[in-house]
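Reviewing the structure listed below.
Complex shown without one protein chain; remaining protein chains in place.
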Amino acid sequence: MQIALNILSLTSFYMCFALGLALVFGVMRVINFAHGEFYMIGAYSAFLCVSLIGPTTGALPAYIVSFAAAAIVTGLLGVLLYLVVVRKLMDKPLTIFIATLALSYMLQVVVVELFGPVGRSLPSPIPGIVRIGDAILPWSRVFVIVAISTLSVGLWFLLMRSDVGRRVRAVAQNPTGAVLQGVSVTRVGMMTLVAGSMIAGVSGAIMAPIGGITPFMGAAALWKAFIIIIVGGIGSIWGAVAAAFLFGTIDTFMTVAGAGRYLALTNAVIMLGVLSVMPSGLFGEKE
Amino acid sequence: MLETKGLSRSFGKLVAVDGLDLSVGRGTIHGLIGPNGSGKSTTMNLISGSLKPSAGQVSLNDCRIDGKSQDALARDGLIRTFQLTRVFAELTVFEAVRLGALAGDRGRLNWRAVLPFPKRGPSADRAMQAIEKMGLGDVANQVAGSLPGGRQRVLSIATALAATPQCLLLDEPLAGLTATEKADVATRIELLRDEGITILLVEHDMKSVMRLCDRVTVINFGQRVADGSPAEIGRNEAVIKAYLGEKGARHAAG
Partner (left out) sequence: MQLFAKLDSPRTVVLDLVTVLVVIAGVSVLAAVGSSYLQGALVIFSINAILVISYRTITTMGGWSFAHVAIMGVGGYAVAVLSKPPMDIPVAVTFALGGLAAGLVSALLAYPVLRTRQYYFFLSTFAAGEALRQCFIQFRQLTGGTSGIAFIEYPAFVQTGDTLQFLALVLAVFFLLGLFYLMFDASETGMKIRAVGLDETLSQSLGMNPWRLRALSFVLGSVGAGVAGGLLVSYNGIVAPADFSPELMFKIVAACIVGGTRRLYGPILGLTFLTIVEEAFRGVPEYVPFVWGGLVLAATLYVPNGLEGLVDRLRTSLVRRRRHA
């Protein structure tokens, strides 16, 4: 039971990080290397928000507000990224990757200058632990699981049930066909990038009280996200979800078995193994 | 020399090529024609190894070649060109064709190539020959991407030619050429055949097909409709129907 809870908690963490990346890639074939920094900036926005209004409103409402703040800040960054970089380099995926890599370093330096290189920590939104049978889970983790589930389900509804979602899916499947149907690919592209950035920001805000906040937290989590979306199949959102669950399970079991040191190695070997057999990942489209 | 038996390929529910039998004789120009979407390009891709057939076999010189990779086939002497022109656009015509000449060699370091005399060596000679044969001598030192579309198309044939093919698959070599260019390239293709290169030709320009080909196969919906000499094909009612539809055929007849 305890293990199942840990798996759930780890999966949700992996998922929230990989989801935005997978969404942006799936629709626009663009890898945003600065995704990690957007995540980190989301966390800092939450930190600012909670330290400013937390004392007056109490922890939980402050957190809810901080999600909105994080979404606005990273959403604006997404708009900026689209207008300055992506629009100009649309047909050169590698160059976009490099440009966003450069951007990620710049953002890192800015945050270090503003907040200092030392990490910050945030109080838990809901203190205490919850017992389920003989298993225990801190409330803060329950909070994360609930928040991320809400985020994922919301995204699913948006993609599957709304008019905007239909257009986004049309572009992802067949950009030329979508143009013929009168869908503005650039508009949808910008919307997706902004949505992906907002997801990154909100994820950062959600995770802030658990993982602590440092200017380097995005970079540290990014390679894991890469492995997840590669194994899941780049562009496949549901593949990313499945891979997040896969690695959530594997990592939990390895940690329980006391082999946590070899996590990175195992993950990489799994990724290389999957690539050897299926170069497009488990659920990726064929080239 | 090049044969397919019961060649089939489907994409999901769509059967693009359906039990196609094709036999290309050594040293002939064999035309493969059919309406748009009839499966010509898929057939080319299946023969050249860039697609794997769902069923059936392909053989070259009585050896089965289906399932072999594209580069292995090219080293066996089966070289293709592409419907959408592909050339090394950043290089000069000479360099681009020379890469064709180099391609089939097993990777061997040639230290001489770093000396400031890059035009030497057997690959360079073969490249120059191919350039002359296709009539590109006057632009040998120009950047490939700066040539007009028609000449890029010719360049793609020259590049394939430098790779010393026994059998050449040409995918619409005359598309986008002016009438004079067409006649010129058609003559050059005939010369290649006279040198003993077997050619399988997909082409839309009927006049050129009728003039060039020794034998023509017509396909529609992935199946063979007719097979014979150009003159026979011109008279074949099934072919006229396939091309013009039922109404058009009656119109042509009456």
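Should a chain be cited, it is by its letter among A and B, assigned in written order, with residues numbered from 1 in that chain.
Going forward, a contact is a pair of C-beta atoms (placed from the backbone, for glycine too) under 8 Å apart; a residue touches a chain by one contact, two chains touch by 3 or more.
In this text, all values refer to a predicted model and were calculated from it rather than measured experimentally.
J.: Among B:75, B:133 or B:188, which residue is in contact with the omitted chain in the full complex?
T.: From the options B:75, B:133 or B:188, the contact with the absent chain belongs to B:75.
J.: What residues on subunit A make contact with the chain left out of this view?
T.: Residues of subunit A in contact with the hidden chain: 25, 29, 31, 84-85, 88-89, 93-95, 97-99, 101-106, 108-110, 112-113, 219, 223, 226-227, 229-230, 234, 261-265, 267-269, 271-273, 275-276, 279-281, 287.
J.: Can you list, in ascending order, the subunit B residues touching the missing chain?
T.: The missing chain touches subunit B at positions 48, 50, 69-72, 74-75, 79-82, 86-92, 95, 98-100, 102-105, 107-111, 113-118, 121, 123, 141-143, 146, 159-160, 163.
The working rule: only the chains that are shown with their structure count from here on.
J.: Just the number, please: Cα centre separation of subunit A and subunit B in whole Å.
T.: Spacing between the chain centres: roughly 48 Å.
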